[in-house]
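Heads up, one of the protein chains got dropped from this complex, but the rest are sitting where they should.
The first chain written gets the first letter, and so on, giving A and B; residue counts start at 1 in each chain.
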């Protein structure tokens, strides 16, 4: 074999071909606007005018029915069973085939309004003490088989959420009804306890449902927007199998679901737009294609070949394509970018690192800008120092008590440590995200004099959620379930809720004064609570520093050329599809 | 290159076997030559006349030296593999200027994390070559010993060894890696212990050996089967030579040619396999630099930071190509009858 020239020529051709694909241009650093998609003012409120809760929703200008909307997503939904759905992506698609008692209506300009969905209004606080709430169902709401949706169906959905095998969903309503963090101590759900009657939840008549709580819960209207309140017809409840075949109550119904491959929705003829204040059903079908990763999804939406023109890259723009997307001005409104309610923290295991000085030193040392740069820098989010996301009602941007600047201040941290060299074991995911971020955390802490050991694990969540785990620090994130701090502060920072496993409070923080404050503010009327929650945020950070908030995420994605009316929900931090249509 | 590293060298090896059982170099002596030369000398002569061998050999030596001298290179270059240059990145984590290339950073800056690409490649090369080389040496050593024993002793020993080889070949490689790696880490280290930087590479080497020895064992066994009935072996046996003597003094010298060829073709296959493991996220982890992971990162930046892809990709490609070319030349030199 004498392949000299041929090999050289072929290799050269390959290199040339790959170079030809690349446009060599200088990066002067001025791509992307410093606005950061976050220039908007957020207002969230509960609708007081019952007209807001009435259908039909106003037509979207320019929208035409028909076409196939395509969504690309790398991994399958964890659950489709509404009572087990607890990811924003899951809730976003859930919205298109099921309905809840209340729902958030957004205009894409920062105004978020909570309205009644199945219910005629966002709820009636019967005695004005937030302890008794009454909901009346609209007339003419039906399941996909044409059967009317009754109050008992909503109650049954809530009842089955108590069941141990129906796990994974939000637990606010269960905990409030049982008045106990271990909500299934007495009532264990319809399969186990043998009755559909949940203590505290009564079906007054066919269309009326009453919640009675031991303590005031002014946020119930918000909590009912979570899919816990999706009606489930008892006769068609297939228990854990319900996860594959959900009975539709919304504008679409499930046409096909092939796990890990595709999920297709088609229009539900028994959905009456006149009862729905929010949704349209413009596309003929909505299909989720499962498999393409963030790069493939974004590239496909950008290239827009054939059916991809009606495609939405549901995976966000990866860092590697940020400048491609921002640099292409012709994309126009195909690029969607907005602040998401999700905040990333460097969680510190407070039961291990009990010296607040050490935690403050970590806060000083950490290189937030460097971490953010690995995820796309300004395009991916903004550094933060508050526990609450700035989309939260009442959030204040108090001065950072331990401000190390955007890239960290190792000198200041060293000073606090006073010559100590504490050992920190950092648990990081072995995924791309984990391997990109771990070296930055490690380096910035070691510069400040810490002795850092990185441990890569496949999935850090179960371990981090277990009390007494052997790790000191880990990255975690939290996105509020609704715009009030009730879905953040009491969930993450009330130490009395700590259990052996499955904790959301992964820094294992527990302070009596904070717990007392949480009790005080929980009893305030909804209108006054906002700024008070923000004070707790500041108190926790200043006095205890149990975590280091790193950055607040942006939602940043692209769509194909024919997708219209797509809205990124400020609430979910992910696109919602009730206004979307496919251009002919 | 084939996807599963176990299958990759099969074809190449078979090509070596295809040269016939005479490939051992014994019968070649002096057909047309007037000067008496040993087969080894002949092969060396042929190799030296082969320009492809010279060039690919030169490229290999360059890479090996570069990898071995990585700390020295870093010292001269003035930057370490872990050093970051965030001030050379824009707001979105992209290198400023033309992919960040400058007199300071010859091949530019790695996006996101902001490291120097050149020194990453040098250290990545070091990791990849080290794993591939050690694994190849151990693979061959184990394969040769097992193969010689199975082929010469025969009988039930051969049957058992052949069965074990079949068994090892039946296991899907990647699934096992995924399952084995965390298992092994948990076995040796507690959750709070620092995992030694050599541990993961060593683990990879062991896994490669575990899955790869079968190929050289099979090859050697086949060769020995045909050699053992030869006169010189019978002569040794008749003169009362011990088993060890026959196996390692009589048989082994006749196996060097196929062994060398297998080795030179095994190394590139292992380099690709190691890169593939890193691609899947189970190979060498951050912060140990690694060529496979680097390339996986770089391909996505092809349009914005082309130097990244070209440097990383070309290095891996050239490395593997040079090994393949050199392996071919070596085979030609050792066994002039085959393929020419």
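Here, a contact is a pair of C-beta atoms (placed from the backbone, for glycine too) under 8 Å apart; a residue touches a chain by one contact, two chains touch by 3 or more.
We adopt the following convention: contacts and distances are computed from a predicted model.
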Record-based protein name (UniProt) of the chain missing from this complex, from "RNA polymerase subunit sigma-24", "N-acetyl-alpha-D-glucosaminyl L-malate deacetylase 2", "ABC transporter permease" or "O-phosphoserine sulfhydrylase": "ABC transporter permease"
Residue, one of A:144, A:243 or A:537, that touches the chain absent here: A:243
Of A:61, A:194, A:306 or A:584, the residue in touch with the unshown chain: A:306
Which of B:174, B:199 or B:256 contacts the chain that the document leaves out: B:174
Residue ranges of subunit A at the interface with the undisplayed chain: 1-11, 14, 17-18, 21, 86, 164-165, 167-171, 181-182, 184, 191, 240-241, 243-244, 258-261, 289-293, 296, 299-300, 302-303, 305-308, 458-459, 461-463, 465-466, 499-502, 504
Interface residues of subunit B (partner: the chain not displayed): 1-4, 6-8, 10-12, 14-15, 17-20, 163, 166-167, 169-172, 174-176, 178-180, 183, 186, 268, 272, 275-276, 279-280, 292, 295-296, 299-300, 302-303, 313, 316-317, 320-321, 324-325, 328, 338-340
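Note that only the chains that are shown with their structure count from here on.
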Centre distance in Å when subunit A and subunit B are each reduced to the mean of their C-alpha atoms: 46
Contact set on subunit B toward subunit A in their complex: 51-52, 55, 82, 84, 86, 89-99, 111-114, 182, 190-195, 281-282, 285-287, 293, 300-304, 306, 309-310, 313-314, 317-318, 321, 325, 328, 332, 339
Subunit A residues touching subunit B - in the complex, by the definition given at the top: 1-4, 7, 11, 14-15, 18-19, 21-29, 31-32, 34, 295, 318-324, 326, 369-370, 372-380, 407, 425, 430-432, 435-436, 438-440, 442-443, 453-458, 469-471
